[in-house]
Each structure stands twice: as C-alpha cells, then as structure tokens.
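With one protein chain removed, the remaining protein chains of the complex are shown where they sit.
And then chain A:
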Amino acid sequence: MGIKWDEFFVTGDPLIFASQIGIALSLVGAIAGITYFKKWNYLWTEWLTTVDHKKIGIMYILLGVVMFFRGGVDGLMMKSQTAVPENEFLNAQHYNEVFTTHGVIMILFVAMPLLIGLMNFAVPLQIGARDVAFPQLNALSFWLTASAAALFNLSFIIGGSPDAGWTSYFPLAGKEFSPGIGNNFYAVALQIAGAGTLMTGINFIVTVLKMRTKGMTLMKMPMFTWTSFITSIIIVASFPIFTVALALMTFDRTFGAHFFTISGGGMDMLWANLFWLWGHPEVYIVVLPAFGMLSDIISTFARKTLFGYKSMVVSIVLISVLSMLVWVHHFFTMGNNAAVNSFFSITTMAIAIPTGVKVFNWLFTMRKGRIKFTTSMLWALAFVPNFVIGGVTGVMLAMAAADYQYHNTLFLVAHFHYVLIPGVVFPIFAGLYYWWPKMFGYMLNEKIGKWHFWLFVIGFNVTFMPMFFLGLDGAVRRAYTYSAETGFGPLMLLSAVGSIILAAGFAALVYNIYWSARHADRNIGNDPWDARTLEWATASPVQQYNFASLPEVTKLDAFWHMKKNNELQPLSEDEVEEIHLPSNTWIPIYMGAVFGISGFLLVFEWTIAAGIAALGIFVGLAFRSFDYDEGFHVHKDEISETERKWRKGGNKGVKNHVS
C-alpha cells in the first residue's frame, strides 16, 4: 500500500504545529472533563443516540457554529496575509489551502448545518407534527455530516489540506498537478456529507407532504416550511450529481481513471459542468430556507400577515426551476460559444425577477406595520439593502460579455459574499435569535445582540465593499500577494481592518450564547415574541412530544388567529392520550464513525483497508434491517404533569421582553 508514515502528520509549519498541540490538549481536556463530571451516560442517552428532531437540530447548529469559527479563522488568515503588499505571513501553498478550506467549510459545514439545523428544529413544529417522517434517518444524516466535517478538518493536521479551490477544477485538482492526498479529503469528506444531506432532503419532503396537522393545507403552511420543502426538492434533484462528480474525481485520483484528466481522452470541462450543475442549485439550497426564515420573522415583528403569500410561493418554485438552468454562468470565459453564453445570461438575469418579487413582498409586509426592532428583526432589516447590493452586482456578472472583465477578480468575491452573508448568515442569525427561546427556554440577550449586529454588519461592509473596487481595478482572486506598485495596498488594508470588526461581531455572538446561558431570565413563557406560527403554541423549551394534542388549523398564521379569537383552550385531562415516540438508537453514530474511518483510509489511498472498514457500513445496515424496535409510549400522567407545568396560571408573571 506504500504508506509514507513520515508524511502522515503535517510538519514544518509552526502555526499548524501549535494547532496540533492545541487539538490534542483540548481532546484530552474534553474527555477528562466529561469523565470527571460523570457526563458520559447523559451525553450518550440524551444526545449521541437521540432521534428527537429538536436535539438533532441543536447538534447541527452547534456543529455549524464551531465550523463557523474554523472557517472564520481561515478568512482572517487570508485577510492578514493580503493586508499589506508582499506580506510573508503565509506562503503561496498555505494560502491556497486556506482559501480552499475556507470556501468548502463555509458552504458545506457552516451554511448547510446551520440551515438544516434550524429546519430540523422548526419545520416539524410549524406543521404541528411530533417528529420528522424518518427520525432514525434524520440522526444518520446528522452523524454523516458531523463525521464528514471531522474528516475534512483533520486534513490540516494529518495528510495536508486540499489546495485546488472549493471548486477543485481539473486539471489542477487531478493527480498530475495535485499529487498529494489533500484533494482526496475534498472528494471523500464531501461525498459523506452529501449522502447525509440527500437523506435530509428525502426526509423533509415526506415530512411536509405527509405529516402536516389537520387543516394545514399546502397554502396554509408557514413560509419557512414552504422554502424548506422546496429546498429539499432541490437537494434531491441536485446532490446525486455531486455524488457522481466526486466519485469520478476519486476514480481519477485514486484509481487512475480518465474522466477529467486530459490523458486517456478525459475532459476537464466535464468536471466544471458537473460541479456547477450541483453547485448552482446548492446556492439556492442555502438561500431559500434563509428567505423563508426572514419571511416568518418579518411578518412576526411587523405584526402583519406576510404580503403576497401566493406570489412568494410562486417565486420560490420559479427560483428552484431556474436554479437548474444557469450553471454555465460560472464559466462564461471558459470556451463556450456566444449562443450558449447568451442563453445562460438570460436565464441568470431571469432569476432576478422572482427574487425581486420576494424583496418587494418583504418591504410591503413591513409597510404600515408596527415594527418591533428586536435583534432578530434588525438582521432581517439589514438583509434587504445588503442583499440587494449582492443581487445587483450579480446581474452585472450575468452579462456574459461584461463578465470577461469581472471574472476571477475580487469583484466576484465581493459579489458572492454580498449574496451569501446577507442572504444566508444574516437570516441564520435572525433565526437563532428568534428560535433560541423555543430551543432553550431563555432568550439571547438583546443588548449584546445589538453589539453583535452592529459589529458584524459594519465589519462585513468594511471588509467586502472595498473588494468591489479592488476587483474593478484588476485585483485577481486567490492570489496570495501583490506588489506595492499595484496600488491595492490601502483598500486591502481597509478590508483587513473590516474583517477584524467582523470577527469581533462573531465573538459577541459567542459571548452572548455564554452570557445568556448563565444569566438570562428563564421565565419568558411560551410565546415571547407574540408570534404567529404553531411552534409558539407549545412549551419553551419544547417538550419531548412537541404537542400534547395535535393542533387544528384553519388559517395561515394559525397561532395568531387562535390568540385573536380566544381559541386557545386549556388542555382537559381526559383529552390526553398516550403518545408514541421512537426509541434512541446507536446505529446512526456508529454509521458516522464507520463512514469516517473508511473515508479516512480511502483518503490515504489504502484501498484494501478502506474496503474492509466499509464492510462495517453493511453490518450497520443489517442491524438496522433487523431492528424491530417499536418505540415507546409517553404515559398520560407524565403528559398531564408536563403540560400543567408550563400552562399553569396562564403565563402569569411572564415578562414580555419586546413590548
């Protein structure tokens, strides 16, 4: 198998050496801490083997926040390297690795887990269900994602990071030009994560189609549920393409096949096409749920029903269709003829139409509303102008002829950060502040939240606005340095300063999570925002079975109408019935581990060992097949007891934080 043990650990870089020691120490610390406080049992039964959609959602969010830190440090390293001309903080190779992992982690291990985490938490509650359609599969999705994230992050201390960009274009990403194993981490880790995401897609399609509570027709679903549903459809339609593309990459790199390598008749452009056939829909996979969250949050804090509900739905569906028809705009300059470029120019610009409809709908929802400026709402408000900048520069880039000027410059980098940060990260923050009380029974602090908001938004604009101008001046992306004569220095420095403010914003969020966990008021009732959708009709934090009796819906914004029409009945004892719930299972976390180990061996091209480890996958599947566990029932007494606790006294003494 030709194992080169001397190349196993990455050596020779003090930064990485420090991280290796840091990781080893924190691992030992974590294990010692859990053992000392005797928390292994709690961890295992309450979290690691759970199939509860709420807990899985919270674990997704935790993963996303941790990865945000990792991806953010990558970003800060890039910004420090380019802050001044001819800086020698990072060398070219290290810079290549850092921008590659930054991109991959931010998209696949930050945006996706955070969004899927919020989907997991909120969608079943919004449709009045007790769980998702396939709770065990849901846990498997999470553990595959987590295992892939661990594998991918391992790359920088063991074996070397991928360095061909998050797009990993061939021929650069092939064996000839990237002979190390770094790019195998890309191919294998994303394959595992993709499998998890695909299962999430299937799970949520069935959940939304089959598990809506009585009376909730499709057109009465909250907008976040709608966008999660459409997102799931895009996932199922596009992730298999990525699965194939990554498999072919593995065949090329590890088994010497000729899909993308020019020798042997392969075609490098085939990779670019397959990658973006998945990659462009992926943009909408992350942005659509974010749109849905904003819709619910804006309508809650403007205290009005969402404007143009039907046109919102039509717009998302249109966006999802168009998302499949625009992939070539990522490589206008790579040898297509004029007719092809024109076609994809037009489809790309067409996306601005439904998106514009949505923006106007949000504005009209706020019009004449009595807006409450909570932190959550601030994120939603900041989203609109910032995202429009991203959108308008997108239309500029969509003009194929003009794209020859912008392509591969920092203008493009600024554009997609203006789309992805206001379009995905702002809404995620809005969603975290909004649903935090529902997840944990206390709010994130509004005052620290405002620090978080202002630092982050100002830092974001200071970081990325200069990049538009740098790009128009000809600064190319992915260049690790530049000479003083280019004149890029001042704006680059400004951008680097912005990134520090941005990081301070993130630090404020982390501090807020810590502060609120320790000091926040626990007596906030079940509906602190005076909200509109069903998740607010049950306890905070939500009890294991979600709803003692499944709610019945007659209108959009069901919970709002229940409150206005005094339809909220106290639960009578004889109405309570036993509730059936699925049991915990060890199989998903086991599968995550086996996939991780097998993937790790495959990364090192120890194919026989990887094959043997992969047999463990089939062992897990067989155990699952023979698993006839029927779940368990929550007893009536227990339900009555739980319900009495949070319903007692009609929320007396609850401080409403937003009035």
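Here are some notes:
What we mean here is this: contacts are C-beta pairs under 8 Å (C-beta built on N, C-alpha and C of every residue); 3 or more make two chains touch, one makes a residue touch a chain; residues count from 1.
Throughout what follows, contacts and distances are computed from a predicted model.
The listed choices are "Tetrathionate reductase electron transport protein", "Quinol oxidase subunit 3", "Tungsten-containing aldehyde:ferredoxin oxidoreductase (EC)" or "PadR family transcriptional regulator"; the UniProt protein name belonging to the chain that is not shown reads "Quinol oxidase subunit 3".
Of A:L209, A:L568 or A:I612, it is A:L209 that touches the chain left out of the display. Note on the undisplayed chain: of the listed residues A:F69, A:F251, A:F364 or A:F440, the one touching it is A:F251. Touching the chain that is not shown, out of A:D131, A:D527 or A:D557: A:D131 (per the contact rule at the top).
Residue A:L581 is the one among A:L154, A:A350, A:L581 or A:A609 that touches the chain missing from this view. Residues 130-131, 133-134, 198, 201-203, 205-206, 209-211, 236-241, 243-245, 247-248, 251-252, 255-259, 263-267, 270, 274, 277, 580-582, 618, 622, 625-626, 628, 630-631 of chain A touch the missing chain (whole complex, contact as defined above).
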